[in-house]
Every structure is written in structure tokens, then in C-alpha cells.
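Yeah, one chain of the complex is gone here, protein chain that is, but the others are all in their spots.
By written order: A and B. Residues from 1 in each chain.
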Amino acid sequence: MSLMTNHTPQRLHADACELPQRQVPRHPADAPLSIHDMTVAYHRKPVLWDVDLDIPQGKLVGIVGPNGAGKSTLLKAALDLVPKVSGRVLVYGKPYKKQRRMVAYVPQRESVDWDFPVDALDVVTMGTYGRIGWCVPVFRKHRRAALEALERVGMADYAHRQISQLSGGQQQRVFLARALVQDAQLYLMDEPFAGVDAATERAIVTLLHDLRAAGRTVLVVHHDLQTVREYFDQLILLNMRVVAHGPTDEVFTDANLHATYGGRLTLLSEAAEALAQQERP
Amino acid sequence: MNAALLTLAALPGWSAVVDALLLKEHNTRVVVLGVTCLGLAAGVAGTFLLLRKRSLTADALAHATLPGVALGFIVMVLAGGSGKSMPGLLVGAFVFGLLGMGWLMAIRRTTRLKDDAALGIVLSVTFGLGMALVKIAETTPGGSAAGLDRFIVGRAASMLEAEAIWLPVAAVVVTLVALLLFKELKLLCFDGAYGATQGWPTGLLDALLMGLVLAVTVIGLQSVGMLLVVALLIVPAAAARFWTQRLGVMVVVAGVIGMVSGYLGAIASALFANAPTGPIIVLLCSVMFGVSLVFGARRGVVVRVARHVRLARRIGRQHLLRALYEMHEGTDGVGHVSRSRLMRARSWSAGQLRRLMVRLVREGLIRRAADGSAALTEQGRVAARRYVRNHRLWEMYLIEHADIAPSHVDRDADAIEHVLGDAMIERLEQLLAQRFPQMALPASPHPIDFVDARETRPADVR
Partner (left out) sequence: MSVEVQIGVWVAVLGSLCAVACAVPGTLLVLRRQSMMGDAISHTVLPGLAIAFLITHSRDPLPMFIGAVLIGLLTALAVQWVQRLGRMDSGTSMGVVFTTLFALGIVLMSGDLLRSVDLDAKCVLYGNVDAAASSIILKQVAVPRELWTLGGVLAMNALLVGVFYKEFKVSAFDPALADSLGISSRAMHYLLMTMTAITTVAAFEVVGSIIVIAMLIVPAATAYLLTDRFGWMFVWSVVFGVLAVIGGTVAAVTVPTWFGYTATVSAGAMAVAGGLLFVGVWFASPRHGLASKYVHRAAMSLRVLREDVLGLLYRLEEMRVVDHAEGTPRFLRRVLDAGPIASRLALRALERRGLICATAGVYALTDAGRDRARRLVRTHRLWESYLAHHMHIPVDHVHGSAEVLEHVTTDEMQDRLADETAQPMYDPHGKRVPPAGRE
């Protein structure tokens, strides 16, 4: 009985007689990105399960996991591009909606129609639209900023090429330049290394290091385990849930990789499936 | 068919045509102006519609306006009016267009039906409702005189000046709004998700675009008709796509095509008493589309075929020179190669090889002996050496770096080297020259077997 007297009924509900469920505000207020308790479902099937992350300031952070682990979904859900079932996303301590200017997104290359009638410079200039605002046209200074960004990724010579005439690596660099011109604090990149040539890969790595040196934080979805140790300060191992998160040297262990890529998830997947089915009549 | 067109063509005199073209006829001036501006607005709004890949949505919206027109008429009659007030009818059309759009979006969002079925449902059901309401409207007193079915196929000549005067104004306003939102619509159509991360309300932008499309539809109801106004939105934009790779230029070209079609179509309708304006405008657009499809400067069929033929010819020429050189590499390309050996070196037909050799002889790159064998001339050896060098550089580059360009990935090394610019070649040389500092010509990274070259060359096999 004495146990109960300490509990208000509300409290009791919160943890239903078990231990305290959660200590909510444990994030340092200035973390570039903190994701709290995020669950995401696609077509009523859970893809991400209860993700909690704090991305530290000024680090290159890689997200690694098998296909369908929800890596891209993690970025998209953080950016409100796909609906979340639950969860909160804070950017530098404030809700993402208020901090859009601090974040730049590099989507997967396949996400757009490369046959679209624009040239490389046009695409990069789109990075400045957020600053320009409604109905105001693009001025020369914006285009100059875009050209500078193209130069930073070594693509200035291709500024007036129609985008379908660029190689995969070049298209990726155009996307990176578009993010650069936003001059954000936090960069979220979805598979920037996928299908690019060696020269582009090196250029991207150099760029990532430049960003880190300038105190920016970069979160990169990555697929190549070979290069993880070389490229990233921190690592997130993801497979529906965060398997491990921390400095690359500590996290990139055989045991963790096995937990990420190995099986052992059959029960949870089954339960997720059952949950999805439960929604349907 | 000719007979029908001839009866159309026989009527007006030359001076009447000139008068109409110069807008001297007071009666037609407003109508022509209205339809011309409509063409402009449709071309501009249609460009974004096309790039958003929503062309047929406009068709569904247009059909959805019919019940609005009929109901607008019935309501106005019930309210004591004559039911002929044009603004009233068009407001009804606009409202039902919006309702149709809402229904379309609801089906898209909440059912598992695909886009095409949703469009088909909205289009046919609203049109059926419109048909039923038009019939009812026609049986109400004063209704039969309204001639509501002119909204279906359009009849510009039936427009009264007082009513028509605000149509060009509306069309110009639509054009200006579309141009004002140029940057926003460009972002929406190219990469809406990225736009959303910058805080652009993509749902609202989508609705604005559809609003513009609906406005064009309503403006065009009277002159072009609801069944064909969709053509004015789609066809000029689709035609403009063949001429340019820049969105700004595409908007201008589409606007101009729309304007010219509208202008000529309206004049034709003024000259021929029973010529249907809408269909004539659409046919003019279609002719321009056909011309653009064939002759368009960027993506037209002729340009693409010419590009392909030129490339194929260049590749064939380089293949032949290289084969002649590599078969006598020890002597730096000096020596004859028999015709049968050349035939085996590549998968070219006898005819192709003969044409190639004729062309190269004419250019002075090879000589042919009486027995049909061929040898490089001095000039030919210089060219061949360069091609061989480029080819091997590129092969090594592929082996070392495996650049994957999506548009080129299905081509082998042989094809790629022909599209490389000088800058790229230079870069390749820099990258790889240090591996062969002593050689002007790097050795082939794989053995060259002349007996059946295709089998053993990795670049070819790939």
C-alpha cells in the first residue's frame, strides 16, 4: 500500500505499475538534431521503431544498415517528408518546423526526373529559393552564390549543361552544391556515395571534411561498410531500430554488425506485420 | 474529305482575310483578342501542368465544369433572371471544377484506385450529371434559347462583346500569376520534396497550379469548349518541349504557340460562319506539335536521328582505322590487311564495311589495293594512332575507376571514347600517363587477338 501512496493515478497510468517509462527531457538543448521516440509506418507497416538519437555537434555521422532498414525513412521522417506515427524532432533544441533554415537535405539521385528542362546552375539556384521568398525572382547574387557552390564541388564548367547530360557522379555533385548554397548548419544526405565514380567519391569526402572543419554537422546514409571507418566520426547502426550509436571505433564491432545485419528480428517483424494487419478490417 | 474542306475554303474574299488578320473588323476584335490571350495563358500554365505529369487532370476538371454551367443557369432562372449571364455561368463552372478537383483528390488519397481510374470516374460521372442537368435546363422556360451545349465544343462567334471583354483580362491575369510563381512552380515540378524541406507548402502550390489550370479551362469554355480546352493546355507545352532544355524558354515557346494558334483559329472562325473555333485552334496546335516533334531543335526526331547517324558513322570510322592499325602495331600501322580479316575484326556487314572504306578512301586516310585489302595512308596512321591511344586510355580508366554515368552505362568502352571531349581525354592522360611514362602509346591492357577479336576483348564483351 505504501508503494501506491506515492503514485498518483496518472503516474500509475504512465508506467502501468512498471518502472518509470521515460525521463523525457534528457537532450542537451543545443544538439544539432535530436530525434525522440520516433516510430514511422509505411502503408501501415512499421519501418522505424522507437528511434531515439542525439546527433552531436560538428561530427560526420554515418547511418548504416541493411536494405529496408529504414535509413532513408529516418531522414525523410525527420524532415517531415513522410508522416510519423509518433515522435519529436528537435533541431538545435527547437522543433524542426521553426528551424528549417538550419537544415539542408540531399535527396537520393533517383528521386527526381533528370530529363527536366533545367541546367545544373538552375538546380543549384533552387537552394537559394528558401531565402528569396514568395514571388520574388532570382537575382544575380543568388546565381553567383550558386555558381560558387558549383565551383566548390568542381562543377563550374558544367553550370550550363542540361542535367540529363551529366554523369551520375556529376549529378550527385550538383545536389551537394544545392545543399551547400543553403549554407545550413546541419546536412542530411541520402546515399550521396551511391553509384558515383571514384573522383566524385573523393570530392564528396573532401567536402564533408570541409563542412566539419567549418563546424557543421553532417548525417550521411551510407551503404558501403568498407569505407565506414575511414569516413565517419560517429556511426548509427540501424535496422528498424537503433542497434548502436556512438563513435565509429566503439560501435563498428562484429557483434553490433551481426545484430544489425543478422537475422533474429523475425519475431519483431512478425509482430509488426500483425500490427499492420490489425488496422485492416 | 477534300470536298468538305473546299466548301469551307471557298467562302471569304482576300480583302476580308486581310481585314480579319489586321483586326479591322470591330465585331471580331474582342473575340480574337480574348482567344489569343487564352492561348498564351494556356501555354504558360500548361507547361507546368505537363512537367508535373498531370496533363490529363485538366481533362477531368474540364468535364467537371458542365454541371456547374447547367446548374448556374437553373439557379439564375429560379432567381428570376434570364439565365444567360455569362459571369454567372462561369462562376458555376469554376465552382464545379473545384468540386471535381476535390473529389479527385479524395479518391486519390483514400482509396487504392490509381490515378487513371480516379480521372475516369470524375470525368465521366460529372459529365453525365452535366448532361442530365443541361437537359433539365433546356426544358425550363427560356432554357432552350441559352444553347448551353456551345460550352461543350465551343463557338467563339457566339460571344457578345460585352461578355467577352473581361476574358482577355482574366487570361492575362492567369499568365501573370503563373509567371510570378515561376520559381515556386519550377521547384514544385522538379523536386517537390526538396521544396518542402525548405518550407515551401507543396500542397498549396499544387492547388495553385490546379487553380490556374481550372481558370484557363473556364476562360476557354466558350471559345474552345470543355472537351478541347485540355488540348490548349497540353499540346503547346508538349510542342515547346522539343525546342529547348530550359524551362524559361519552354514557357515562352509554349505561350507563343498557344497565342498564334488562338489568333489564327479565332480569325478562321470569324471568316467562316460555321467553322468551329475550338477544333480549329486545336488542329493548329496539333500541326505545330507535329512540326516540333519532327523538327524540334533539341529533342525533335530529325535532330536525334541525325545525331545518332553522325555518332554511328564516327564510331565506324574509328573502328576501322583502329583495326587497321592494331593489326600492324609492330610496324606502327604500316601494312595491308585483307578484306576477310577486316570483316572478322568487327560485327559489321559487308555493305557497312564497303561504305566505310569508300568514305575513308575519299578522305585520304586509307588506300585500297586491287585485291580488296586496305592499308593506312600517312595521314590515316596519325589519326589511327590517336584513336588507339584514346581507346586504351579510356579502357584503363574504366578498369581503374569504373565511372558509372547513367546515360552511358549500357555502352562499352568503344562507344564511350567517341563521346569524350578533349578535356576529358586530357584528364585521362594526366591520370594514367604516369603509369606509362616511357611510351607514347600505352600497350593494350589485354591481349589483342586478331583471329577472332570480339571473343577475347573484355571491352567488347562488356
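Basically, a contact is a pair of C-beta atoms (placed from the backbone, for glycine too) under 8 Å apart; a residue touches a chain by one contact, two chains touch by 3 or more.
Predicted, not measured: the structure shown is a model, and the values here were computed from it.
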Displayed chains contacting the withheld chain: A, B
Contact partner of the left-out chain, one of B:Leu50, B:Val69, B:Leu321 or B:Val337: B:Leu50
Chain not shown: contacting residue from B:Val75, B:Val125 or B:Ala193: B:Val125
Selected residue (touches chain absent from view) among B:Val153, B:Ala193, B:Val291 or B:Val361: B:Val153
Contacting the left-out chain in the complete assembly, out of B:Leu212, B:Ala231, B:Leu356 or B:Ala384: B:Ala231
In chain B, positions touching the absent partner: 1, 3-5, 7-8, 50, 53-56, 58-59, 63, 107, 110-121, 123-133, 135-136, 139-140, 149, 152-153, 227-228, 230-231, 234-235, 238, 241-242, 274-276, 278-280, 282-283, 286, 289, 293, 299, 301
Chain A residues touching the omitted chain (full complex): 1, 3-4, 9-10, 12-13, 15-23, 37, 49-50, 52, 115, 241, 243-244, 259, 264-265, 267-268, 270-271, 274-275, 278-281
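In this section, only the chains that are shown with their structure count from here on.
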Interchain centroid distance [CA atoms averaged], chain A/chain B, Å: 35
Residues of chain B that touch chain A when the two form their complex: 51, 180-184, 186-187, 189-191, 193-200, 241, 244-247, 249-250, 400-408, 423
Residues of chain A defined as touching chain B within the complex: 76, 79-81, 100-101, 103-105, 107, 111-114, 116-119, 122-123, 126, 129-130, 132, 134-138, 157, 162, 164-171, 178, 182, 195-199
